[in-house]
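Note that one protein chain is taken out, while the other chains of the complex remain in position.
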Amino acid sequence: MTYKLVLRESHKDDLVIDVNGVEIGGEKVVIIAGPCSVESLDQILEVAREVKRLGAHMLRGGAFKPRTSPYSFQGLGEEGLKFLSIAREETGLPIVTEVMDPRDIPLVSKYADVLQVGARNMQNFTLLKELGRINKPVLLKRGFSASIDEWLGAAEYILVGGNNKVILCERGIRTFETHTRFTLSVVSIPFVKKLSYLPVIADPSHATGRRDLVIPAAKASVAAGADGLLVEVHPNPDQALSDGPQSLTTKEFGELVREVRRIAEAVGRSL
Amino acid sequence: MTYKLVLRESHKDDLVIDVNGVEIGGEKVVIIAGPCSVESLDQILEVAREVKRLGAHMLRGGAFKPRTSPYSFQGLGEEGLKFLSIAREETGLPIVTEVMDPRDIPLVSKYADVLQVGARNMQNFTLLKELGRINKPVLLKRGFSASIDEWLGAAEYILVGGNNKVILCERGIRTFETHTRFTLSVVSIPFVKKLSYLPVIADPSHATGRRDLVIPAAKASVAAGADGLLVEVHPNPDQALSDGPQSLTTKEFGELVREVRRIAEAVGRSL
Amino acid sequence: MTYKLVLRESHKDDLVIDVNGVEIGGEKVVIIAGPCSVESLDQILEVAREVKRLGAHMLRGGAFKPRTSPYSFQGLGEEGLKFLSIAREETGLPIVTEVMDPRDIPLVSKYADVLQVGARNMQNFTLLKELGRINKPVLLKRGFSASIDEWLGAAEYILVGGNNKVILCERGIRTFETHTRFTLSVVSIPFVKKLSYLPVIADPSHATGRRDLVIPAAKASVAAGADGLLVEVHPNPDQALSDGPQSLTTKEFGELVREVRRIAEAVGRSL
Partner (left out) sequence: MTYKLVLRESHKDDLVIDVNGVEIGGEKVVIIAGPCSVESLDQILEVAREVKRLGAHMLRGGAFKPRTSPYSFQGLGEEGLKFLSIAREETGLPIVTEVMDPRDIPLVSKYADVLQVGARNMQNFTLLKELGRINKPVLLKRGFSASIDEWLGAAEYILVGGNNKVILCERGIRTFETHTRFTLSVVSIPFVKKLSYLPVIADPSHATGRRDLVIPAAKASVAAGADGLLVEVHPNPDQALSDGPQSLTTKEFGELVREVRRIAEAVGRSL
């Protein structure tokens, strides 16, 4: 058996995870927005204020960045975490940020409200095991070629350690298609929700890799039952140090919130 | 250049195709429903009445069936077409049915309102060329491993012959995922609509292959901008001669219509 | 059941198909070489003489070409077939050429020694059924996204009609890889040979789409048990009307034959 604790059989109701007052997995669809990378205090403060004003419930931003090339910007590290916590203080938005190294868990936990495991680390079992022993929610991205079994198996590694506050995140799979960076596997969302009681959100930014497709991908995800969205927003995407082409401007993010709200209501939820 | 006639550059507005009074590509989301195969007059009449009553705008049903095995049910042929036309007479629903052999185009045209090209024939260029010379709408399914370029190139083969009444249909692509028969590439819908002025619909039945995932796939497709849905419905799926596991019961189809209507309204359209 | 006639259970020994004295499926590894398209009498004669001199056993060349775009060169049609037959007359090399339209089977049969079904037509069941009624060998390419079941099911359509002279051809599958046009699924060769008694050859030209990778792909295929190779050769690849980037020069083809011969001998066969 690959997993059992993640299954509906082991938990009566859908899990609702409380993140400093923001509930994920409940009636409300949760919007987590922010830049790919924290680049400076000014940048993160500006984005945080804007996305808060436009309707986001949580703030995302990377301080430790997994990059395909060693020559790409690797993130600000602890400084980035500090900037995030300043942004939280000002806006009240809880923080989601990635942890890549098990040795950084105490450091990242000190600042973050939710610790993210990136797609490339979905089967970094060392990392998963240690996240099972902390008392903070974990956002577990699906590996871009992970089967549902492998994804739920990865979640099980966290649950088996005693931490069941796991948020699953569909972020696109790798297929033969090249017009988008990945292929949003939108049907995986209701499928996983049938199997598991854990909340499932979607990342339309990484799934598409193209700004002009993020909004329809977001709407499709919520229509299919996603409990939330993880969206990249940058005040000036053309100057972003990472993922510029898929980052929404704040204006576009406002549109996303308005359009997704109508879809949320159509499926009996709210934003 | 692979194509030009299919592009927005060559046609000012979205194309609205009139099928006996049902408009595809306009404000309304069009529901095309019916069994995978026409199995008997009774069966097709029963389905046609039910889907009509529950809100379908057109009737689908296969008389010529492309089957992986030569030992599987191959369809009733012309008799199936006759049964479809009797169902149309009674219900008023226009008919969509597949043509596999270019030599059958005159026969199928005699009965059908829309001629369907199946995914396996998307690059049957002989068939496409001859469909370019008729004056009836063609529903062109995306091959399950076709790139967007290949799909639009296939449409171009029809347009270049003089027939631009082509309805594109996303029906799931083949990926490494095994929990569903195919992977609905929901983002391809808005992407193709950006490139082309042709209407784009979705087939949530083939995309998922599982009854319990058809409704969320349908909702996601309409949220992403689909102009219509092609849905398999069978009065008794367990006894269907083909595609039973992915066919909705009429009761489930009623649910689909209700839920999709709300999504359609959320994106400013109606059913 | 998808198929039975193609299975080893239904035929004691490996099938050896005699094509005008060239045996496919026997001890010898058969090399089929020639241009993607027949472009002129001079071109096909030049290639035929060269590949014959360098060790080819059969000549390939397309007269009816399935092209992604309607604006690409579609082949010379019957004139191309005539040129091929003139080349056969001069060199003695049997001819393999594609048929796309069931109505062309009598015409193509008049000239060709082996009728090829292209990857895009692998599930053109109308075509397959009619090829089951002729008395000439059929080279059945694997669809680039066909499962083994679908491929053998397609072969079964031919066998069920009474023609068991089917040569299977692995020509690369579509995957996420982009450095090659397709991904040669080399292990499919021994896998299919375990299941079926039909000969299996490989097409390293389409599988890679790159001249510089054709030779290693050819060697790998023969090492894995392929009964033959289908290779694109053009006297002047840069001026080819189709598939130039993957066509070998005659000099490179000579190298391929030399290197493949050593592999053939290493697996107890000859060229």
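Note that the chains are named A, B and C in the order they appear, and that numbering of residues resets to 1 at the start of each chain.
Here is the rule we use: a contact is a pair of C-beta atoms (placed from the backbone, for glycine too) under 8 Å apart; a residue touches a chain by one contact, two chains touch by 3 or more.
All of these numbers come straight from a predicted model, not from anything done at the bench.
The omitted chain makes contact with just one of the residues C:158, C:220 or C:271: C:220. Residue in contact with the omitted chain (choice from A:28, A:67 or A:210): A:67.
From the set C:163, C:183 or C:249, the residue in touch with the chain omitted from the display is C:183, counting the whole complex. Checked against the full complex, the one of A:174, A:210 or A:269 touching the unshown chain is A:174.
Interface residues of subunit C facing the missing partner chain: 145, 147-148, 173, 175-180, 183-191, 194, 207-208, 212-213, 216-217, 219-225, 259, 262-263, 265-267.
Subunit A residues in contact with the hidden partner, per the touch definition given at the top, are 1-3, 66-71, 100-103, 120-121, 123-126, 129, 143-145, 149-150, 153, 156-157, 160, 174. Those residues of subunit B that touch the chain absent from the view are 174-176, 178.
Convention: only the chains that are shown with their structure count from here on.
Shown here, the protein chains touch in all possible pairs. Measuring from the average of all protein CA coordinates, the nearest chain centre is that of B.
Farthest from subunit C in terms of Cα centroid separation is A.
Between subunit B and subunit C, the centres computed from C-alpha atoms are 34 Å apart.
We define each chain's centre as the mean of its Cα atoms; on that basis subunit A and subunit C are separated by 48 Å. Across the assembly, subunit C contributes 174 as residues in contact with two or more other chains.
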